[in-house]
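A single protein chain has been omitted; all remaining protein chains appear in their positions.
Chain naming follows the written order as A and B, and within any one chain the residues start at number 1.
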């Protein structure tokens, strides 16, 4: 089975000369179609940087990434697969929605990158209404501004925006970390259902082991820019091999 | 030691009044660790701020008293409260930077605190400062003592804040989301330090958090807050294992910790009510699966359920 995304020997170095930070050290990993790959690690582990390489926000310093066998980065240029094919939901629902745009404009925005024909089809009012209802918002919300919504609702708006182009692959960067537990559960459920319904592939970035455990088929543990362990979520949780993974698991606070 | 009675707090904003707290009763004994859990808007931080006398100007305490050793904190003047905050009541916030002096190095800050508290020479104070840093498991105390807060990581800063609290132990430590900004591996260390602080120096701790895991690791007693009210309180073990209030139960069920992959989480539908327009009856009724007619009309008061376990729910009442 050929992977949807193949990451090969990626390095990412920030800064120049003396003040150099190596955010990613020689990472290789495949992401298979239809799976949810979890990326767990602490702040500064490089997990978010890896996400940025995939969505075109940062170029890798060396190495290559291919998406459906096409290179994503040629030198410093991002070779976007067809627009809207790869989407993203960020952690902070406060700053990921433009405060001056109405929800309707926000959700439809990604369509502006599509060819006219496709934009008309995907941007039809009927489709928009279905999508909005599917993510748990109401039609009348479309005319409002982001500041009128709670964190959970904003994240629903961000999810609707990511889905409007019918993507195949979504990078979720800590999508529920800023939310309350009860709302987190709503959003996680929604993401899980949407994945089923739309045959999506997720890269799920999180620092929260129990969220990863609930969401992901496979997981990779990142520590200081490297992947120290990768495999089936169940087997890693039941039988961690690397010391760092063991430490992460032992510091998880259990309620019961 | 600390006794909060019928505390109600309101905020005024342009659109009217927000009932941030309604009839809160909290009692903390010497040497106890009490946790307040709740989601954003539940009023847990407002509770902490009212004890510390740090509420915003637009806040208005409409009712109740906060009795600390026979003194009502709400009737004390600003100066006395400040003195109390320095000596008897300590605080640890989510962002440790707020508790540290930005242009003094760590050693100086510790020495200052130690000398306020004990009459010792500078040299002796420095020795005690290094001790204090060792106590919070900082490996190179001499090096850290020379550093400034901005040079330290979040975890180190929080350790320093605890070292400061330890070297001049307050009677009561109020910790508002002390580990929320930290990585998980550091979180458990900080929690252990707080436990040590509690055991070695018999400091009482009021811990405010949204994280049920933190409460279960640290607290003797747990208070669950929702929409500005206490909905359940009791020994941590009882509350987390035998929750009596549907909200607590739902909160526990919405955690991904125990669920299998093929199960969906039991999310609580809807949103926290807007406290500008508080609902009639029980604040949770609109999201409660087991809501009855009485829940929509009358607010259940917090009442004893069994032993030390209190709950505000009509389901647990005979009259209903």
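As a convention for this text, contacts are C-beta pairs under 8 Å (C-beta built on N, C-alpha and C of every residue); 3 or more make two chains touch, one makes a residue touch a chain.
We take it that contacts and distances are computed from a predicted model.
Undergrad: Report the protein name recorded by UniProt for the chain absent from the figure; options are "TonB-dependent receptor", "ABC transporter permease subunit", "Cytochrome d ubiquinol oxidase subunit II" or "Heme exporter protein C".
TA: "ABC transporter permease subunit"
Undergrad: I'm checking contacts with the chain that's been left out. Which of A:36, A:66 or A:87 qualifies?
TA: Per the contact definition at the top, the residue touching the missing chain is A:87.
Undergrad: Check the options A:26, A:64 or A:109 and report the residue that touches the missing chain.
TA: A:109
Undergrad: Which listed residue (A:30, A:56, A:123 or A:136) would be found touching the missing chain in the intact complex?
TA: A:56
Undergrad: Which residue from A:96, A:206 or A:233 sits in contact with the chain not drawn here?
TA: Only one of A:96, A:206 or A:233 touches the chain omitted from view, namely A:96.
Undergrad: Residue by residue, what part of subunit A touches the chain that was omitted?
TA: Residues 55-57, 80, 83-84, 86-88, 90, 92, 95-101, 109-110, 112-113, 145, 147-148, 158, 161, 165 of subunit A touch the chain absent from view.
Here is the rule we go by: only the chains that are shown with their structure count from here on.
Undergrad: Could you pull out which subunit B residues touch subunit A in their complex?
TA: By the definition above, subunit B touches subunit A via 39-40, 183-185, 187-188, 191, 210-214, 216-217, 240-241, 250-252, 254-259, 261, 264-269, 271-272.
Undergrad: Touching subunit B in the complex: which residues of subunit A?
TA: Interface residues on the subunit A side: 42-43, 150-153, 180-186, 188-189, 192-193, 207-211, 213-215, 217, 233, 247-248, 251-256.
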